[in-house]
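All protein chains but one are shown at their positions in the complex.
First chain written, first letter: the chains are A and B, and each begins at residue 1.
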Amino acid sequence: MMKEVYEIFQRVKQKKPLVHHITNWVTIYDCANITRAFGALPVMAHARQEVEEMVGQASALVLNIGTLTPEMVDSMILAAKAANEKKIPVILDAVGAGATKYRSGTPFKILDEAKLNIVKGNYSEIGVIAGLEAKVMGVESVSFEGDPVKTAQTLSEELDITVVMTGKQDITSGTEKTFLIDNGDSMMGSIVGTGCMSASVIGCFAAVELGHSLASAAALSCFGIAGEIAAKKARGPGSFKEEFFDAVANLSQKDIEEMGKIKQL
Amino acid sequence: MMKEVYEIFQRVKQKKPLVHHITNWVTIYDCANITRAFGALPVMAHARQEVEEMVGQASALVLNIGTLTPEMVDSMILAAKAANEKKIPVILDAVGAGATKYRSGTPFKILDEAKLNIVKGNYSEIGVIAGLEAKVMGVESVSFEGDPVKTAQTLSEELDITVVMTGKQDITSGTEKTFLIDNGDSMMGSIVGTGCMSASVIGCFAAVELGHSLASAAALSCFGIAGEIAAKKARGPGSFKEEFFDAVANLSQKDIEEMGKIKQL
Partner (left out) sequence: MMKEVYEIFQRVKQKKPLVHHITNWVTIYDCANITRAFGALPVMAHARQEVEEMVGQASALVLNIGTLTPEMVDSMILAAKAANEKKIPVILDAVGAGATKYRSGTPFKILDEAKLNIVKGNYSEIGVIAGLEAKVMGVESVSFEGDPVKTAQTLSEELDITVVMTGKQDITSGTEKTFLIDNGDSMMGSIVGTGCMSASVIGCFAAVELGHSLASAAALSCFGIAGEIAAKKARGPGSFKEEFFDAVANLSQKDIEEMGKIKQL
């Protein structure tokens, strides 16, 4: 399994796919920077005047609703339609779905007009999209009552989409395959932006691997391994972030094959 | 005194208040990240479609006029009104007041429609709001002729607000109590964003402490202590920033009680 993961990880570095982001203003730099650290090319562009043309150059489109406005949603829909036509994967990071009606409704507004290939969120955000009881405070998962794996699988079938749920254990569920990923470290939650960055990495991997559930699992595993390596050296969130970017850029075949923990259900 | 400060500092970690920011695009990440480093939960949301609902989850609202637009001012007013109804503290960081008429006028535009609980700025920014002779270059305090303590106290009474003036010596002045804070290090000025971050920390502390002058003094003291610890280890602004976040996350009771310098007038 981890051999295949390493192979996808390497393909990102070789193909250097352009990953177009329409994302939030908080973590926009880190999303671009992690894309580059994994060897892909980031571009951030959100004006309706150019998003369709920019998608024309891209190999994946990452949408993130972390700081939404109506203009951004319009641009996301335009870009997603262009990505659908070009048949490149569209990833939606449902940041804060459940916190306000506006955020909870936006994924469906986009889905009404375009196809999404991967939807990602923490347990509660995905729970809210699945119509379950779940509580989100700001952008934080507070409570989620359902069975995570079943939720991912059911939502995946309903929407014909790959569902990625992040939490203590990550879950990716595509039309056929479900993976459980057990990498990562609690220090990753000590800085802002790890969730957003992981969606960017999923974008990088899905740009070069058609099996989106596998691509997402591979992305989260590599991302989590880097987090584990960094956590061992960090003395707090400041040094953790520095070590994390170093670890991503220096991830080796040995790291991935020895530390990776993915289980296919 | 510092025992009480430590107690408030700990309360932030225990209650994990959600601190809603409508802030500028320059330091938005750092504002979120410092909120998390102090143990609270940040959320950044500025669309008029969701700010009122987001305030409904929050325990404090931080407004920062660092990169203003009319849409942002509208959202700030909507959010501040919602915060007033919910009786959670509203903190305004008057970044760059005095540099342009638009920035100088915005605090009053918000005050016309909503109650602010804490207004924060450097000596010149507060001087401008108080109607005194003061010069601001961009977002920098250039000159301020008045008596800082008297200015803070007078403005506090006039507007029925807690006034926070930051500079070599910080001053917080509420309706009853005025504090002088002598923590911090000149290296804090070597990076962009320390001022903005300190307003976020005031938001975290005011979310759990009703005495806003005390909450602000406690926030600035802890923030400054972390700066002093980081400055000792830093070799320049890059390493300072890393050490600063590590220091914030690792602040101990001993650090706060031994290094804190707050004087009540």
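In the analysis below, contacts are C-beta pairs under 8 Å (C-beta built on N, C-alpha and C of every residue); 3 or more make two chains touch, one makes a residue touch a chain.
Keep in mind that what you see is a predicted model, and the values were worked out from it rather than measured.
Asker: Which residue among B:G39, B:P148 or B:G193 touches the omitted chain?
Answerer: Residue touching the chain left out of view: B:G193.
Asker: Hey, which of A:A45, A:V142 or A:L180 is the one touching the hidden chain?
Answerer: Checking each option in A:A45, A:V142 or A:L180, the one touching the absent chain turns out to be A:A45.
Asker: Thinking of the whole complex, not just what is shown, which of A:A32, A:V139 or A:A218 touches the missing chain?
Answerer: Missing-chain contact among the listed residues: A:A32.
Asker: Over the whole complex, note the residues of chain A touching the chain we left out.
Answerer: Within chain A, the residues touching the omitted chain are 18, 20, 25, 28-29, 32-33, 36-37, 41-47, 49-50, 53-54, 57-58, 241-250.
Asker: Mind pulling the chain B residues that touch the left-out chain?
Answerer: On the side of chain B, residues 24-27, 29-30, 66-70, 96, 99-103, 137-140, 190-193, 235-239, 241-242 touch the unshown chain.
By our rule, only the chains that are shown with their structure count from here on.
Asker: What whole-number Å value describes the gap between the mean CA coordinates of chain A and chain B?
Answerer: Using C-alpha averages as centres, the distance is 33 Å.
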